[in-house]
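Here's a structure for you.
A single protein chain has been omitted; all remaining protein chains appear in their positions.
Chain IDs A and B follow the sequence of writing; residue 1 opens each chain.
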Amino acid sequence: MIAFFAVAPVVLVTLLVGLRGVAAMRTTSDFLVASRRVSPLLNSAAVSGEYLSAASFLGVAGLVVKDGVGALWYPVGFTAGYVAMLVLVAAPMRRSGAVTVPDFAEARLASTPLRKLAAVTVLVIAGLYLVPQFRTAGLVLSVVSGGPYWVGVVIAAVVVSVTLAVGGMRAATYVQAFQFCFKLVLFIVPAIWLLLSAGPAVRHEAVHPVEFTHFARDTPVDFGLEVTLEVHEPTTVRASDGRVFTIPPGEFRVEDGDTLVFPAGAPVPGVRGGAAPGGPDWQRPLLDLQDAGHPLLGTWAVLLATMLGTMGLPHVLMRFHTSPDGRAARRTAAITVGLLGVFYLFPGVYGTLAKVLVPQLYLSGATDTAVVALPSQVDSGAAGTVFTTLLTAGAFAAFLATSLGLLLVVAGAISHDLVPGGLARLRFTVVAAAAAVVLLALPSARLDAGVLVTWGFTVAASTFCPLLVLGIWWPRLTAPGAIAGVAAGLLGTAGAIVATLFGPPVSGWLAILVAQPAPWSVPLAFGTMVAVSLLGRPPAWSSAAMLRLHLVERRTSVPTRDRGRDLGHSSWSARRSSAVRRIIRRLSR
Amino acid sequence: MPRSNEMSEGDAPSDGGARLGFRSSKTARRDPTAVLAMARRIGEDLADGLAGPGVRAAARRVRALLGADAVGVVDLAGTATWSGAVPRGTRWLALLDLALHTETRAGRPPLTAVPLHVHDELAGVLVVAGRTRSGAIREVADWMVAALERARLEASAEYAAQAELRALRAEISPHFVYNALTVIASLVHSDPDRSHELMLDFADYNRYSLASHGEYTTVAEEFHAIETYLALQRAVLGDRLRVQVRVAPEVLAVAIPYLVLQPLVENAVRHGVEPRPGGGLVQVSGEAQGSDCVITVEDDGVGMAPARAEAILAGKGPAESVGLANVDRRLRTVYGPWYGLVVETERDAGTRMVVRMPMFAPGVVP
Partner (left out) sequence: MGTAKAPDPTDREIREDTWEEVHASAEFVELRRRLRRFVFPMTVLFLVWYLVYVLLADYAHGFMATRLVGNLNVGLLLGLLQFVSTFVITSRYVRYADRKLDPLATRIRETVEGGDR
């Protein structure tokens, strides 16, 4: 029931804003004659709305429960990525007129193979970002409604497809901006309530974390997935069918769907590959990936991937095209940094509270649902239910906003760049893409949402970041160089991901470099791009193409009625087209 | 004496052939594919005319094709672009002079100067030094002429398109101008504020339509122009014209060809709503669909028979309906054959015109 009350309003409101949003600019007898520009604030709310996915909403808090305070480096990286985008990419990209990175590749280098390669990369990045969204949505829905995981995933996919088909993205800017405000409220209000209602003991323990070694009280743990526990001492538990038995020391496998109740005082078993929350490692502000013992490298790898990968995320970059010019694009990026900063103040709150109240989630691997599980721990009555509903709605809104944007990007890349000819059959492609993502998400319940998303960032950092940075700032970039660089980055990261998923287990710093290849794949991509470009010669018009990216555009402001009309210097009066523009047009045949 | 501004390459004679993949010219059997490819590239190099940047490459390729010692291409300004060692002495200058003045071939192998007549007009001279058959020289010269003529035709097509655009701009209906000014005049005393606004609208409208500027503008500007036009028409037609304009924020910044929407709106008002006694509603909406920008102009006026609409789009309509055909043609030229104008109409059932443009197309920038 909660699920329905959470999901349905989100979808309805999204549809309404989408349909009415266009109507909001409707004018009947009186015109909206004032200049129609999208204000940077509105656009940055849209960027933030599209960007804050379920991984941000739930995943970071879950990671804090599991991996400790160091998980807060993720939001730092996410936000810092926007600063990188602001400084290096936002304004020039807007001036190029390109909507997506494949467009930019075509505008800057005029190479069709590069465009196709870029489109394939878009699919990879979007896929790595979409699968965790569907997975998290499926998990949350299944936890909240009590159904199996796959049902949750399928429902999520159906909702997204229907929303897109009915026209939920018709005024995407308004839809995403609204989603951001919605999510912000739904995230902050419960956090404040939780802090207030949790009680001073909980609050104190949140700030002074204690290692989770023994269960404080009788705790049922739902194992939604099959998990192998490492038991150190004989532990008596009660199974879901009422049986009481003792687990001997050693490994113990729990089937998925089982629920075990640990009595108060029972020692907490270990989980293979994890450390108990609250321990000394947990408190250190470092990310010890894979528990390989190299937290420095691990943290750096994550930071590098997130900071450099943000600029390559396809659904985010599209939003910047809505800005009227480069200057507005810059402002949009700057305000986004602020909005995200406000939002990311809160996952830490949820994470530390969850560590105190529901640390047993790390046993079942369902830490992503920590946020949603919190209210019922604090208040088992009506208020708890209400806030659980609110948080579920917020999580679903996060999932919906990002998935809508990403699916559109995927459909666009497929129908525009990869399938030749003809009119884009958008709706069909969208549904097909959603189905493909569902198929990928179903076996992915075991994977961490944070890990998958970070892989998406890593691919973006190793492919699109070099392409954008060198394309915008280095005149000697050639098409073969770009192709070589993007291919190198793509293959490198893809290889690392496959090796992590299916390859033999490695340990030590090698494990980190395989699991988070950013420290070597980004330099590899940059280096390849530079080396191959130096071997060739850029076309004669590339300097002019680059020049265009940095010069301010022709002022094309639409005159407003409110300002005094200055008929002498109106925007359209006899502006000659610039030689530079003509060059580009002529040379792009 | 023409100015000889030599830019020779200084490579050894007859070496170019081997470098470019040909065997020695004298006795080799040429691979027809290679020959055709070479000829095609010469055509591309000459796309900018004899003074363009590709002339040097063209000279090089002609030299490889002929297997000559040196090839020079001279334009009417006297600038000579050489490939290979420039022949010593001044004999070639004398031959060049002769060719330019008599406009016929001068000299004989091993030193020949052949004039190039583009559309029956002298455009330059081809000078060939080396043992080559004069038949081969003649063929190559003819080929170069064909390439130059094609380039010139393309330039003419571009001029024609621009001239048509200018004609379209100037196609403001005098009837409309008269009505608009009359209405403004009538309001001067009774509603001076409105009259002031309408005068500014009129000025805006004229400026947008008549000013000369680039080929592309933004959706926001084009919508603004539509609105000024509709404001004026509403003043003229009064309650008979109802208007609804909606546009999604994502497409406001998209670059589109200039004057693509205005003819559609004018058509909707003049041929859709105006003839109808009760008036009608004109709806203009713009939104993003995937990565395309879709703009719809719809009216519930008198409509027309679909066959007539087809004829108009094909360009066979009456003279004053050339706007729609022009829009259709320009859309196809800029974006490709799939992006033409779509018109749905039926008698007494109104008209709906849909324009679909990719949000990004290379070269389309305002």
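Going forward, contacts are C-beta pairs under 8 Å (C-beta built on N, C-alpha and C of every residue); 3 or more make two chains touch, one makes a residue touch a chain.
These numbers were taken from a predicted model, which means no experiment stands behind them.
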Next on the checklist: Can you say which of B:A37, B:A77 or B:A157 touches the chain missing from this structure?
Outcome noted: B:A157
Checklist outcome for this item: Among listed residues A:A8, A:V87, A:V210 or A:A239, the absent chain is touched only by A:V87
Item to check | Touching residue (missing chain; options A:G338, A:P523 or A:P539) | outcome: A:G338
Checklist entry - Quick one: which of A:T121, A:T299, A:T369 or A:T458 touches the chain that's been left out? => result A:T299
Checklist entry - For chain A, which residues touch the unseen chain? => result 73, 76, 79-80, 83-84, 86-88, 91, 207, 284-286, 295-296, 299-300, 303, 307, 327, 330-331, 334, 337-338, 341, 473, 543-544, 547, 550-554, 575-576, 578-580, 582-583, 585-586, 588-589
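FYI, only the chains that are shown with their structure count from here on.
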Checklist entry - With chain centres defined as C-alpha means, what is the inter-centre distance between chain A and chain B in Å? => result 44
Checklist entry - Of all residues in chain A, which touch chain B in the complex? => result 21-23, 25-29, 31-33, 35-38, 42-43, 97-100, 103, 106-107, 110, 170-174, 321-325, 408, 411-412, 415-416, 421-424, 426, 540, 553-554, 556, 558-559, 561, 565, 567, 570-577, 581, 584-585, 588-589
Item to check | Residues of chain B touching chain A in the complex | outcome: 53, 197, 200, 203-204, 207-208, 211-215, 217-218, 220-221, 223-224, 227, 230-231, 242-250, 252-253, 255, 285, 287-292, 338, 356, 358-360, 362-366
